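For this depiction, one protein chain was excluded, whereas all remaining protein chains were kept in their positions.
Every chain is named by a letter (A, B and C) in the order it is written, and numbering of its residues begins at 1.
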Amino acid sequence: MASVTLTNLVKSYGGVVHAVRDVSFAIEDGEFFGLLGPSGSGKTSVLRMLAGLEQPTSGSILFDGVPVEDKTPQQRNIAMVFEQNALYPHMTARQNISYPLKIAGMPKPQIAAAVEDVAQMLNIAHLIDRRASQMSGGQQQRVAIARALVRRPNLLCLDEPIAHLDTLLRARLRGELKRLQRSLGTTSVIVTHDPIEAMTMTDRLALMREGQLQQVGTPDEIHNKPVNAFVAQFFGLHSMNLFPIDHVSDGAALSGQFGGETVTLPAIVRDMISRDARLLVGARPSGVDVRRAGAGDAPEGMRVSGKVYVSEQLGDALLVTVQIGSGTVQALVPHDRDFAIDEPVDVVIDANAMFFFDPDTQETRRFASRLAVPTAALVQAAALSV
Amino acid sequence: MIKLTRRPGVEDFALDRLSSMDTGGLISRRELLKRSTAFGAVATLGTFSGVLSATAQAEGKVTVGLDSGAFTPILETFAPEFKAATGIEVTFASYPLGNMYDQNLLALQQTEARFDAFDFWPNFTGDFGPFLTPLEEVGTLAELNFDDIAKPFQLLNHYDGKLVGVMIDGDMFVDTYRTDLFEDAAEMAAFKTKYGYDLAAPKTYEQYRDTAEFFTRPDKNLYGAVEVTNYFVYAFFINQLVQLGAEKGERYGQLFDDQMKPTLVTPTAIEALRRYKEISAFMPADLAASMPWDVGRQAFFDGRIAQANWWTDMPKGASDASISKVAEKIKCTRSFGEVTVLPYGRAMGIAKNSKNPKGAFAAIAWLQQSANANRWVAETFAQSLMDPWRMSMFNDPKSTFPLQSASGFADNFAAACKDTLSNPKCYLDISIPGTNRYLGSIIQHVQRAITGEATPEEALQAMTVEFEETTETYGRDRQIAHHNEYRDRMIANGYWS
Amino acid sequence: MASPVTIRVSSRPKDSAATVRHNRAERRATLMLLGPALTFLGLLSIWPFAYLLYASFTSYQLAIPIPTEWVGLGNFRRIFASSRFWSSLSITLIFALVAVPLQIALGMGLALLLNGLSRGREIYASLFLIPMMLAPIVVGFAWNLFLNPIYGPLNALLRGMGFQPPAWAQSPDWALPTIVLVDIWQWTPFVMVVLLAGLRSIPNRIFEAARVDGSNRWQTFVHIVLPMLIPYMTVAFVLRFIDSFKVFDVVYILTKGGPGTSTQNLAYYTYDMGFGRFDFGLAGALSIVQLVLLTVGTMSILAMVRRRGRATGSELPPVKIERVAA
Partner (left out) sequence: MTAFSPKLSPGERLSTILRHIAMTLLLLLFLAPLIWLLITAFKPYTELFISPPTILPADATLENFSKGWAIGGGKGITDSLIVSSISTAFCLILGYPAAYALARRFPPHGQLSFTILSLRMMPPIVPVIGFYLMFQKFSLFDTYSGLILIYTFMNLPLVIWLLSEFLRQIPKSYEEAARIDGAPWYRLFWDILLPLSKPGILTAGILSMIFAWNEFLFALVLTGEKVITLPKALASFFLFQQPNWGQLGAIGIVAIGPLLIISFYMQRALIRSFSVELGGR
């Protein structure tokens, strides 16, 4: 088991393409750590540098405070599970699992015992003499995990290990992996592009974009205290609505330009915007409500009229997309409501669910004062929706 | 397919090779074995008498290069006898006839000899000469049994005035004609009516032309003549050129003047080319423009041809009932025209880079002993292989040409050959350096004239240009010297004029 | 628990010592892997080409013991002045521009025929592929025997049917068509495989869509199949174009360039000059002329293809073609 510290890690290819730009973070001993980001964000490069498959252009990697840049994967004692093609196709599961031990020169009886153990642990004893082609994707991945764990590595690297599996299997393996990691206590790093995976499995995660680290923190922190608009939009079940507001002076009342529509701004926005002429406002769909045009009073919030673009039934909620001027807003409303296409509606954005971002730097100026949906509920929703 | 029931000994091996020899179904294996045993006894005697002195100092190994894989097995059966007689081990290597020139020339330029002795067309003596050992530096003419060689063949293979090769195969043109046509009373009468003279094997070009025309009956699938118009065009064109020159009383067959300027664009050459083309009209129409050697011969065997002015392989094959439909209906005689033309043939010489010239000489001398030479011809005779080149070969035709002896054709054949070889008028192929290229030009452009790609004048003009280029390449002065030497040799012996 | 996050964007950082070491090791490994093969290929190309280039500017006559002289461009002048060169060039071009399009047309027919079969496609294909696997020498004499004017079966058959068949390779008029025929016979299957791969790459739904749109077979072929196969036909054409400069063995066996010079292509002419006459100066220059012609020809075809692709907005895609023999 090991703790890992990355300092000023840079990876560039051919001196031109900067895959990883100056990334620093630390992984604690026994932690299940996630590397999250869209494709091309450099997360896989970071993992491969951690594993020793690639050499950082500059920066340092410390395992338990010891630099490892010159060490081979074996010397670092890491193990890795790949996204696909993880098993050697010409070997049986048993041969696959015992291969690292064989290389290490472990005596045969011990190998057999170790393989037996790990096969029991992963419930693959019945597959042990099959080849990769005779197993399903999930089974293959399980054997791959067994091969990784059989060495008792300092660090377990998981490169999108379940990304290509079908949804049900993915959900199941997610839980199993998490349980396994907890019971073994192996420091683990998982690379994923799926926020739900990161959210559900990891203790902490690092969110990356275009080679740069955006934020490191627990899933809860990142969900509720995103450092910038990108993190806020990327990390969540549904994408966050973002709308720039231009300040329009309108006599006594402050109003703003929103999607081409002029709206009266609630107090909280007025507070923020009085300092700036422009503001980027964000709200998760769960913090947005849609009502029939002119129906009743709204809670404190921003009210804007538009017409329904489309509404999608999610089972336990209804996702409504409303066209406002030239833009759209998504709202999550109770599932028993009903909207017709092109129906005129009012959109009400809960003022307490609003995030405020600097329109230029995209950095967060203020978090929502009220959580739109608790993380736990979100996770549950995610588990159900898959 | 291949029996490997027991490990064969040397003799078995030799016999196996012999039996696997391509006899073309002409001779049974047993008969061949019997015959070779009989010859073996004779050969041993011959060896002791003739070659003993030559082999006194010779020992070790000799490699002999030959131009075809097909008769290498025959020579290999000689090897044990040769070894017994001389203590020299002979191995035979073969190269394709088509590569005789290039393979040998390449071999001769290596530092170490690949062949100690090898065979070549006498035409190439000029090209190979610098790389050959004059035979008389290694041994004597007596050892080669040289006097027995037919006179024309004695004059071949000279380079810089020295003998560098000796014949092992004597090619000549003879006329083979169908007795069922030429001696048929009705045909004779019809011919007489049409042409005004008696039908017989042609003696002149006109007769050749007339008889060819007379027997050309495409509706009956019969044609009056067959000549090669494919690769070996050279021989047939030169034959026309020589015969026409002789008719006109010119110095026949001369290709160059004394300054090595080509004498090709002449009325004689144009007429010769025209005659060659004229004859092609009496050949099987589909093939006339490019008759290959083997196909032409096959056409005769199939009974589609009335007469053939051809090498001796024509009568040899045609008299063999197993491959010929006309075996009982042929005779042969001297070819038309006044002059004997001896195109190609094969000589054997000793490479200058040979490590064992004495051994090589011994091998050549052994083959030149009458008994061995006769046997050589007898055993390869079934194929279109070795033709007689020694006068003693005609002494007892039945033993030299055993396969034809039954029908009595052997005597006829021997007489025709003897007659041809003792003709005082004779034309021997040019053999100065560069002959390969001169020949190449002739072949190429005569073919173009035959196929109609070029007119005779154009073809001869193109030949002239290429001849000049070749002469310049080799150096005009050197060529003049070589050509003078060649011409003098011909004239001194009464040939050429 | 959360680590402090610092984001600094620096300019290109200096490589760390470990990285420098690692890169050096990588380069060394690459060199060790590629080195032997590249050295081998390099040596065996440089040596002969240096010799060839040298020979082409001299009067090198292998068979004649005369001094070799520097003749500058003399050999090239001789080549361009020689009618044999121009006729052999035109025969080579006939192979490239007549035989190859015919192969493509016939290959297309065969491919369509095979593609239309629901069963046995593989077996037929592999049987059609047989000629391609054979030594050209064997092909040459199989045809020589087959087309023999006297005892060959084809002419016997034709005569039996009342035709007056030509003498094929022995006929001045038919020799070149015969060689072209043999080339077509041997290499049409290759084109067939390429086009079959192309046909298999067209998704079935396109045919279904065409059928739904009411297009008949011929229309489907002209408007849909043909345009989609153009990249494959291009690839087949380029490869066969290159190969058409290689035709030698069959000529050597069937006609030796004859009758006359009617089947003498550049390769055979070069061979004849080099190893028939041992005029290595001329043959060397001929080799170089050939190489230049082939390179320029191939490059201009490819450039043309690419330009056309750009003009029509469909850059020639990286075509995966399948090929059994080169």
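By definition in this document, contacts are C-beta pairs under 8 Å (C-beta built on N, C-alpha and C of every residue); 3 or more make two chains touch, one makes a residue touch a chain.
Computed from a predicted structure; not experimentally measured.
Undergrad: Missing chain touches which shown chains?
TA: A, B, C
Undergrad: For the chain not shown, which residue from C:M133, C:I206, C:L226 or C:V296 touches it across the whole complex?
TA: The missing chain is touched by C:M133.
Undergrad: Among the options B:L75, B:I88 or B:A107, which residue touches the chain absent from this view?
TA: Here the residue in touch with the unshown chain is B:A107.
Undergrad: Consider the whole complex, including the chain that is not shown, and state which of A:A79, A:L237, A:L265 or A:V348 touches that chain.
TA: A:A79
Undergrad: Name, in rising order, the residues on chain B that touch the hidden chain in the full complex.
TA: For chain B, the residues touching the absent chain are 1-3, 16-17, 20-22, 24-25, 65, 68-70, 72-73, 93-99, 103, 106-107, 109-110, 114-115, 231-232, 293-294, 297-298, 301-302, 322-323, 384.
Undergrad: What chain C residues would touch the chain not displayed?
TA: Spelled out for chain C, the touching residues are 26, 29-30, 32-34, 36-38, 40-41, 44-45, 47-52, 55, 113, 116-118, 120, 122, 124-131, 133-139, 141-146, 150-154, 156, 159-160, 185, 193, 197, 231, 234-235, 238-239, 242, 245-246, 248-249, 252-253, 266-267, 270-271, 274-275, 280, 283-284, 287-288, 290-291, 294, 298, 302, 315-326.
Undergrad: Going by the touch rule given at the top, which residues of chain A touch the chain that is not shown?
TA: 51-53, 72-74, 78-80, 82-86, 88-90, 99-100, 103-104, 147, 151
Note that in this section only the chains that are shown with their structure count from here on.
Undergrad: Going by CA means, which chain is nearest the middle of everything shown?
TA: Closest chain centre to the overall C-alpha centroid: C.
Undergrad: List the centre-to-centre spacing of chain A and chain C in whole Å, with centres computed as mean CA coordinates.
TA: Averaging C-alpha atoms per chain gives centres 53 Å apart.
Undergrad: Using mean CA coordinates as chain centres, what's the chain B-chain C distance in Å?
TA: 42
Undergrad: In chain C, which residues are in touch with two or more of the other chains?
TA: None at all.
Undergrad: Residues touching two or more other chains, restricted to chain B: which are they?
TA: Residues of chain B never touch two or more of the other chains.
Undergrad: Which residues, counting only chain B, touch chain C once they are in their complex?
TA: 98, 101-102, 105, 109, 127, 130, 229-231, 286-287, 289-292, 295, 298-299, 302, 433-434, 436-437, 440, 444, 447-448, 450-453, 473-475
Undergrad: Any idea which chain C residues touch chain A in the complex?
TA: Going by the criterion above, the answer is residues 1-3, 5-10, 12-16, 18-19, 21-23.
Undergrad: In their complex, what parts of chain A are in touch with chain C?
TA: Touching chain C: residues 8, 10, 12, 15, 21-22, 24-26, 55-60, 69-70, 204, 212-213, 215-218, 221, 227 of chain A.
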